[in-house]
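Up next, chain A:
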Amino acid sequence: MSETEYFSVGEPIADTKAPAATPVENRWTQRKFDVKLVNPANKRKKTVIIVGTGLAGGSAGATLGELGYKVIQFCFQDSPRRAHSIAAQGGINAAKNYRNDGDSVYRLFYDTVKGGDFRARESNVHRLAEISTQIIDQCVAQGVPFAREYGGLLDNRSFGGAQVSRTFYARGQTGQQLLLGAYQALMRQVDLGNVELHARHEMLDLIMHEGKARGVVVRNLITGEIKSYTADAVVLATGGYGNVYFLSTNAMGSNVTAAWRAHKKGALFANPCYTQIHPTCIPVSGDHQSKLTLMSESLRNDGRVWVPKKGGDTRKAADIPEDERDYYLERIYPAFGNLVPRDIASRAAKNVCDEGRGVGPGGLGVYLDFADAIKRLGRKAVEAKYDNLFQMYERITGENPYEQPMRIYPAVHYTMGGLWVDYDLESTIPGMFVLGEANFSDHGANRLGASALMQGLADGYFVIPQTIGDYLAKNPATPVPDETVQEVEDGVKAQVEKFLSIKGERTVDSYHRELGQIMWEYCGMERTDEGLRKAIDMIRELREDFWKNVTVPGSGDDLNQSLEKAGRVADFLELGELMCIDALHRTESCGGHFRAESQDEEGEAKRDDDAFSYAAAWEWTGGDKPVLHKEDLLFEYVKPSTRSYK
Partner candidate 1 sequence: MKLKLRIWRQKNAADKGQMVTYDVDGISEDASFLEMLDVLNERLILEGEEPIAFDHDCREGICGMCSLVINGQPHGPERNTTTCQLHMRKFRDGETIDVEPWRAKAFPVVKDLVVDRGAFDKIIEAGGYISAPTGTAPDAHATPVPKADADKAFVAAECIGCGACVAACPNGSGSLFMSAKISHLGLLPQGQPERDSRVLNMVKTHDELDFGGCTNTGECTVACPKGIPLEFIGRMNKDWLKASGK
Partner candidate 2 sequence: MAIATIPALYRSTVGKKAIMAVTGGLMVLFILGHMVGNLKIFFGLEEFNGYAAWLRTLGEPALHEGWFLWIQRVGLLVVIFLHFSTAAELTARARRARPVKYQHRAKVNGSYAARTMRWGGVIILLFLVWHILDLTVGTVNPHGVHGEAYQNVVAGFAPDRWWVTLFYAAAVIALGFHLRHGLVSAVQTLGLKNPRHEAPLNLIATGFSLLIVVGFLVVPFSVTVGLID
């Protein structure tokens, strides 16, 4: 789509850092050789700011500290150990081929490019697959208690979108264990004085000097103090923006603020419409709902998804005979069955519910049944694998999944879009690097299960430590003038004052909920031209009302959770519009972006490679029409084909 009333098209953009002439399997090695190095004595003189302490930020902080850089790190939680990576359940992929089932780096690369529906950059994905094996080694050395077999060796499980068993896991708490490993390594650097840690601090703006990222303005969430920190480079590892939907599996505090404010300072924001809807979440129970809880995708290894064949069947699950059940994933996708990628499983669930065959309150749910698994493996074995998940389900719903099937429904889980970065993970603002879910990532239009942990740790432990040195060696920093810092700080203070002075009639949360409903309805699992146009208007209206009619009680001088939320929701209100514009412009269906207009006769997503084989990187223009910069995606190794999991 070319220029419209919603956006204009600018110069294309390209990654210039990956050595394109080198074969893909050697590119990372070549790049590591090409980078300029910072000698050990000089590293001590270089300061790096890292925002966020999840898998990407925590591992980056630990590793940069180990290398000898001076690191200043922030997180909004009360401890770095609480970043939302901790909630990842299922596992982490690595091409170890410990199962001898034909896995390899190339196969992981292939699966990830294909799983991402051919909208990711090949160089990056290959590097990710290469590094995956080192991550497992690193984590084991740190004492991450991965599941093991009786012989003492590591266990693996299979996961959606792959036909090999390459997922390493620690019961249903893999994210927790990996994060604690990174957190411990980070705390070791704090103890050694290499990392200066500030918990309960939120980044509210980026400080730039001579066109480069040079620092951040943060608010101390306890005292309300607004303070600036400057450095030689800034790293954002601030996670995804799924909370734009209000209801998502993200933590309550997860937000886009750091990334969005950097975007407003000039960093391009790529593919914002790529949203992963996770197929196995606990359905909504009422208006009070504040978040959605994921049931790990690993459950699909042993659970069978079904709905009644007839619509409006209100019998209890146990009373519905076998031949009146529709195991629709097994029926439609015989090759992958219950293990189809997330986007396909989610949309299939939506389709059967739209047909009126959904189960549970409001008909928004499908069954995930373990009766067969319990019969086949025994209850003990099922307990060993999933007990904590089953317990969690029972706590939330009051139903026992050993006795009756779980009810699940898709929910927003992960955002593939994010700040645009090159092969070095550097954004379009020189000196600002973006890691983990916050960048537009290696997952293309859809992320495979157990790949987020892999990417976060690859970025933090292995990529940024190599690439940031190149920047630091080539860009000696000049002092940042006080006035520059003051100006940014004043802007932040003015916004805080603004929120407190509106004194309107509506709470921040009520705006957030309304925005979420708009996004879910029109920019959720299925998007249409008409709906998106409507959504854009609704968001604009809502945003205007927000700035006139929101109420934020209390002051800016102490812990004020309403004030924190106000800033985040203000940014979501702008991001939501960009997501809709991106979704509107991409008239094809791909991965986590399904346009109703672009599907085949059987309702499967139809990609349009001729028109849309690019990453859409958006430029902020002060609230006017955003400018689209296209990065063409070249597929030299994995030739685009229609994804088929049948």
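Criterion applied: all candidates are chains of the complex that A comes from, given by their letters.
Here is the rule we go by: a contact is a pair of C-beta atoms (placed from the backbone, for glycine too) under 8 Å apart; a residue touches a chain by one contact, two chains touch by 3 or more; residues count from 1.
Values in this document were obtained by computation on a predicted structure and should not be read as measured data.
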| field | Touch assignment for chain A within the complex, options 1 or 2 | value | 1
| message | If we count contacts the way the header does, which residues on chain A are in touch with candidate 1 in the complex? | response | 59, 62-63, 66, 77-82, 84, 86-87, 96, 98, 134, 136-143, 145-154, 170-171, 173, 175-177, 180, 183-185, 187-188, 190-191, 197, 199, 222, 249, 251-253, 285-291, 293-294, 391-392, 395-396, 398, 461-462, 465, 505, 507, 509-510, 551, 553-554, 558-562
